[in-house]
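Left out: one protein chain. Kept in place: all the others.
Chains here go by letter, A and B, matching the order in which they are written, and residues are numbered from 1 within each.
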Amino acid sequence: MNKQRLHTDPTHYNQLTDRYSPPSDMKTCLLRSFWVGGLICTIGQGIMDIGIHFLDMSVRDAGSLCSIVLIFTTALLTGIGVFDKIGQYAGAGSFVPITGFANAVVSPALEFRREGLILGLGAKLFTIAGPVLVYGVGLSVIVGVIYALFIH
Amino acid sequence: MPNKRIGQQTIELPLRPALCGNAAFVGNKEGEGPLAADFDFIASDELYGQESFELAEKQLYLDAINLAITKGSSKPEDVQFLLGGDLLNQIITASFSARELGIPFVGLYGACSTMAESLCIGGMLLDGGHADEVVCAASSHFCTAERQYRFPLEFGSQRTPTAQWTVTGAGATLLSNAPKSPPLAHITHICMGRVIDLGITDANNMGAAMAPAAADTLLALLADTKTTPNDYDLIITGDLAQVGYDLLVQLMREQRMPLSPEKYVDCGLLIFDREKQDTHAGGSGCGCSATVLNAHILPKLQSGELRRVIFMATGALMSTTSSLQGESIPGIAHAVVLESPMGGRKS
Partner (left out) sequence: MTIALMYLKAFLVGGLICTFGELLVLKTKLSPARILVCYIVAGVLLSAVGLYGPIVSFAGAGATVPLTGFGHALCQGVIFSVQESGLIGAFTGGLAATAGGIAAAIFFGTLVALVFKPKAK
């Protein structure tokens, strides 16, 4: 019963799969992520300049303002169902900037709202973005300890 | 007791159970596709008047089953088994529908192969004399499947060209030994597939993961019944989509059982206009083969336009857990041979 009917080994089949799977259009993808990513950063620069020159903020506070405004805008665009279309178009152009972090927080919150406020929205908020904080913050503590013990 | 098994995997059904009621309910994207005119009902939005997408899928499922029973001139209380499944965890669509129908329920999970799996088991129940009337059903919903298997709907990620689009829709078929309405088709043979895995791990390339299983089942059926692809008017696969379609053609060519493009179609390629509807490789999901079979194929068998076909739905049997743990994707395919009430051969 368990005799091999299909005379195809996985290596050969993997080659076939590569042959018949259309590749992504590399040039278009890279170009799109470049201009959208660049544009988001340019807008960020604009927000920082407004903070520094018109609101008398420190560079650090202006940086926070920039994050907050971009995150708010992303949250809104995610809510009205526009951000996923930008993401489909731009790929890394929209998920590498802070906008991607915001979208990763908002989209599961929105999606799992039906499962309740605590275990749905509250618990799922960081399902995608959580690892970013875990490894980012974790590593920064290590850097801080090394700095405090050996360099400072 | 006569042995109805022929060959290694195929079972002949001498009573030729009839498919006598069909229904296909779909979402609005499917309703904008090339098969729009064939469906029984096209929902105006993906919520289908319900509170959640899960409830919407259940309602589509329920409505399709009820319509299939009605079109077969029967009543739910006369139906002895409900055989069905869907893609959600613990197949809640099927079991929650069964809760409302009150028909004895056999829950099935064959991923996207569920429609063919339920027809196989339904056919055997009827041919074995264990039931007179059973209903088979399968469904999927883009919004419920997407969040279970991939990312939340509003997450802005890119789809690769090999990715497939889960069909929103439910299909149901009433099977009977003594049809009360003119039959649409008869099941003459069934072939239940083995789980085949040639090591594909890319969850965005389901067609490639399932094509070897399709080839394995098809070869078994052809060998057991001593037929070739030319003996059938059409071979219909479930949701291999473009990548899987090309791979199955290639695999069958290597096995010296070539499929001709005029006689081989895939439901995932029929249901959407891939260019205009941006569905990449094509449709997928239990609902894909279930709705295309019921809406598009069965009427052609009834009219005699098609006389003898193989309907073979394929499934990818992975879960999000197995994918995260790095397991490759096992595939399965089940096949049924369907013949027109006007005879299996054109005169």
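Keep in mind that, in the parts below, a residue touches a chain if its C-beta (ideal position, glycine included) is under 8 Å from a C-beta of that chain, and two chains touch if they have at least 3 such contacts.
From a predicted model like this one, the values you see are computed outputs, not experimental measurements.
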Per the touch definition above, residue among B:Asp45, B:Glu262 or B:Glu275 touching the missing chain: B:Asp45
Residue in contact with the excluded chain [from B:Cys20, B:Leu35, B:Leu83 or B:Cys143]: B:Cys143
Those residues of chain B which, in the complete complex, touch the missing chain: 27, 29, 45-47, 53, 142-143, 152-154, 157-158, 202
Touch list for chain A against the chain that is not drawn: 24, 26, 29-30, 32-42, 44-49, 60, 63-68, 70-72, 75-76, 78-81, 84, 91-93, 95-98, 100-102, 104-106, 109-111, 113, 121, 125, 128-129, 131-133, 135-137, 139-141, 143-145, 147-149, 152
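As a working rule, only the chains that are shown with their structure count from here on.
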Between chain A and chain B, centroid-to-centroid distance (C-alpha), Å: 36
Touching residues (chain side chain A, partner chain B) in the complex: 1-2, 5-10, 13-14, 16-17, 20-24, 29, 78-79, 81, 83-88, 91, 94-95, 100, 103-104, 106-108, 110-112, 114, 128
Interfacial residue positions of chain B with respect to chain A in the complex: 8, 51-52, 147, 151-162, 194, 196, 198-200, 205, 208, 212, 215-216, 219-220, 242-243, 246-247, 250-251, 254-255
